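Report on one structure; see the data block that follows.
One chain of protein is taken out of this complex; the other chains stay put.
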Amino acid sequence: MDLSNDKLIEMFTRMTRIREFDERAGHLTEEAKVVGSVHLYVGEEASGVGVCATLNDDDYITSTHRGHGHLLAKGGDMRKMFAELYAKSTGYCHGKGGSMHMSDLDLGILGANGILGAGAPIAAGAGFACKHRARGQVTVCFFGDGAASEGAVHEAMNLAATWKLPVIFVCENNLYGEFMAYSSQHAIDDVSDIAQGYGMPGVAVDGQDVLAVYEAAFEAVGRARRGDGPSFIETKTYRYYDHVGRDYGVVPRPEEEVNYWKSRDPIDIFRATLIERDVLSDASADAITQSVRDEVEAAIKFAEESPEPEVSALLEDVYTEVTA
Amino acid sequence: MADQKRKGKKFWAAIAEAQSHAMDADPDIFVAGQDIEMGALWSTARGLRERFGPERVRNTPLSETAMAGLAVGAAVAGMRPIVEIMFIDFMACCMDQIVNQMAKMKYMFGGKAKLPLVIITHQGAGTGQAGQHSQSLEAWFAHIPGLKVVMPSDPYDAGGLMASAIWDDNPVIFITNKRLLGLRGDVPDEPYRVPLGKAAVKREGTDVSVVATGRLVQEALKAADELAGRGVSVEVVDPRTLSPLDSETIINSVRKTGRAVVAQEAVRFCGYGAELAAQIADEAFDYLDAPIKRIGAPFSPVPFAPTLEAAWIKGKGDIIAAIEEIVPVGAPA
Amino acid sequence: MPGTVGIIANPASGKDIRRLVAHASVFNNYEKVSIVRRAMVGLAAAGVERVLYMPDTFHICTKAAAELDLPFVLEPVADTLRADALDTVRAATAIEAAGAAAILSLGGDGTNRAIAKGARNVPLVALSTGTNNVFPTMIEGTVAGLAAGAIAAGAADPAVVAPRCKWIELAVDGIGRDVALIDAVVMADGFVASRAIWRIDRVREVVLTRAIPDAVGMASLGGFVGPVSPEDDWGLHLTLGQGGPCVTAPIAPGLFRPVPIAAVRRLEFGARVAVAGPALFALDGEREFTIRDGEEASLYVTRLGPPVVDAHRCLTAAQEVGFLRSDITAAVQSG
Partner (left out) sequence: MVAGVKYRKAIAQALRDEMERQPESFIVGIDIEPGGTFMTNEGLLERLGPERVRDAPISETALVGLAVGAAAVGMRPVVEIQLIDFATVAMDQIVNQMAKMKYMFGGKAKLPIVLLTHQGGGRSMGAQHSQTLEAWFCHIPGLKVVTPSTPYDAKGLMVAALRDDNPVVYITNKLGIGMRGEVPEELYEVPIGQADVKRAGEDVTVVALSSMVQDALAAAAELAERGISVEVVDPRTLSPLDSATILESVRKTSRVVIAHEAVTFCGFGAEIAAQIAEEAFDYLDAPVKRVGAPFSPVPFNPTLEKAWLPGKAEILSAVESLIPTAPSA
């Protein structure tokens, strides 16, 4: 694994940005400062960052309703993100999308998506554009274990495999689809087992270890760039909080399970690794966390001070005006 | 008579030519769908594979969801896809991609997404294909902000609207009626366009406006011919684009004639004709001299038996009957 | 307890990154269920009274038993399921403590290494369901069950049919830290990350208990420069780098890489290979841990590994004492 110290620190910083962003987003929801359904990525940071760290700026991803982490992993701007959470005109979607649709097309993000599995066919489409343009671009399709039940995911996998599209299907198996446990939704232990049925390699990796995810993604992306077609990576991870927001205890999860996963916190694991390798010290790691927290507060301030969208914007951007 | 019939290009050929012209001009245009490589089920892609090769003219696996998503993803990544869904009935298998993804991406994502794509699909009864291959569902798509919906009624409009649909930077649902695909008409050899959002007065008249869509335009023209012989002057207006609708042309026509018949092949209840009638009842109310008559199919799935299907499907006779109810008409010539 | 056999089936084997970086096969858990089911039938045929199994998230053993009317008691070993790599170690320890006569394992080198760490004295019937396995053998589940059953039934003497295997012990600063059954690999730099080894340019040294050309992985690499059989009372030490032969070896399934070898030496039992930190160790194909600058590790081969059942010898010995035979006359008549 050829990772410079700078790259490792950047990955650590991005994971920390996700954690701090979503923790605050969760609190802001509870304080009723932001509206709508906010799906938190806390606990799953290694998955998004490990995958996105292998991508170039002009690669594409499709994301899910739990998309904040993907946006930050690909380099999202927290100010525009909080502004979108606050439904402000300065937000990524000018206040029209919200948490569930927060995306930056300039970063190659083709949606956070409110419909389970819907990103998969879109990823196939973007993958086709990548293949057609032959500039070595790839598309990553993030989806969850719940979405793995949806037909759209299966249909897109078949298309991508048949056409050998440069698409990497990344199933973030956080063990819950909404409030239903993984085992009540699937008869197989590893979602990645389905890949073989469509004619692509499928692997399961430790989703709490950002380097393990990185390594798998790096190889899958390499295959895609070489024209060897799609791959499937299952990152075994865990959603610390409820389906929506933080803990509402709608359906309590076994305490033992929660504790086990929290004992394998992706940021703690990575931090320990980097300190052991002398990439970071305790002090420098703390400094990163602190600077991210400062960034979060500044971004919240920016969001709070940003103007509401004008009502006259209501009917803007339904259609593109310019035509060829 | 036979010579007359062979004059001009067929509806499907006009569509294929429009695609071919556009593909000549832009290498980012590709065509995908089931059996597209052999020219598409209804021949609307005939010759494209030979001309543009396997990379740009592609068969897909049998998955409408994957195909529609393919169009969305490729479009947002900068291409200009044209994807065919063989039957509009099959659009039921990809409504999420059409309605929640394609139609909303631009609006939800702060205006950045540009989706220059065309979904071409085919609808209509009268081919003995029963309930799951005969529906007319244009009203669904017209109800969805973010989509444009076109429904040409003759070869010239088909070619011109296809060209405009391809070059439009928004998702366009391009709907043909299967029974129109063999219709011949004058179609230029060179590239041309029929603008989206512009209705056409297909025949001028003074006594009653028939606002018809798709195949019913041809039926209305026949009805107008026949009624002309009985002294009734019928104006036939074809919206051509169902969304955005050129309400002005329609309202002006009704204000002129004072009477309106709205005609569509789809099930009448909650069909597109209801929108047309509602707009007329609001905007042209003070000019109306008679109730607005609405023609559409009865409230049942499309039956298989030819006799039943013939009874189900609306046409010239129904239009004449409706006009007779609201316009004093002389005896048949 | 006489007549007790343990089953450890690793649900995570056969899924790792080598399906991406090499051409490794996929081994899904339904196949493992099916194998365990056949092994259970074999155990039943042998008259085993009690089967202890490692619980896992996929419930491999209970699913396997679900459609069978088994004559033995089937029990999970208590409180071992954490869904992590230590599950296997804990389960093996519990099975040994319960007095099992044999352990039947489904997994690769890594799974068996974990079992060896947990249970050093129970004869092991190792059935291959992993990726590039040297330690377990490709053996039909029915036969594996029968072999384990024969030991439990006393039809074969483990002292004869299950000799202890070699292993590599690894000590850090003089303190024993880990073991490997087949290979211990010293790598420069690198993180544990996804664990598997395929970047051969990162490998510095290799210590092997066996070096055989008809294998995949490090054992194969050794096999083409200095073969060592499981029976030989020594190991092999390779130092990679320029200066010696270059072997194009299958370092993973379907993946050949040219490997320059600077030095090859026979490693007598107890002879130490000293490794100065920083370094990363991969044991039986899995990157495990690192040592830092200033730390020193040593590797050495012994024959203190667990007893390993040779199914062929085991069942041959069993048939000599009439195993599975009850009434020859009746069998002939009915046949």
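Letters A, B and C mark the chains as written, and numbering starts fresh at 1 in each.
Note that a contact is a pair of C-beta atoms (placed from the backbone, for glycine too) under 8 Å apart; a residue touches a chain by one contact, two chains touch by 3 or more.
None of the values given here were measured: they were computed from a predicted structure.
The hidden chain, counted over the whole complex, makes contact with A, B.
Screening A:98, A:202, A:229 or A:266 for touch with the missing chain picks out A:98.
Screening A:45, A:150 or A:206 for touch with the missing chain picks out A:150. Contact residues of chain A toward the unshown chain are 35-37, 84, 87-88, 93, 95-101, 113-118, 146-147, 149-152, 177-180, 184-186, 250-251, 308-309, 311, 313-315, 318.
If you put the missing chain back, the residues of chain B touching it would be 89-93, 95-96, 98-100, 103-104, 107-108, 130-132, 137, 139-140, 142-146, 243, 245, 262, 266-267, 269-275, 277-278, 280-283, 285-286, 288, 290-294, 299-301, 303-304.
FYI, only the chains that are shown with their structure count from here on.
Chain-to-chain contact here is organised linearly: an open path runs through the chains from one end to the other. When chain centres are taken as C-alpha averages, the shortest distance to the whole-protein C-alpha average belongs to A.
Chain A and chain C have CA centres that are 37 Å apart. Between chain B and chain C the centroid-to-centroid distance comes to 67 Å (mean Cα coordinates, whole Å). Between the Cα centres of chain A and chain B there is a gap of 40 Å. Touching of two or more other chains is recorded for no residue of chain B. Shared contact sites, meaning residues of chain C that touch two or more other chains, are absent.
Interface residues of chain A, counted against chain C in their complex, comprise 1, 183, 188-190, 192-193, 195-196, 201-206, 209, 211-212, 214-216, 219-220, 223, 231, 233, 260, 273, 276-277. Taken together, the chain C residues at the contact with chain A in this complex read 11-12, 15-17, 19-21, 26, 28-30, 57-58, 82-83, 190-195, 199, 290, 292. Touching chain A in their complex are the following residues of chain B: 26, 28, 30, 55, 58, 60-61, 63, 65-79, 81, 96-97, 100-101, 105-116, 145-146, 148, 167-170.
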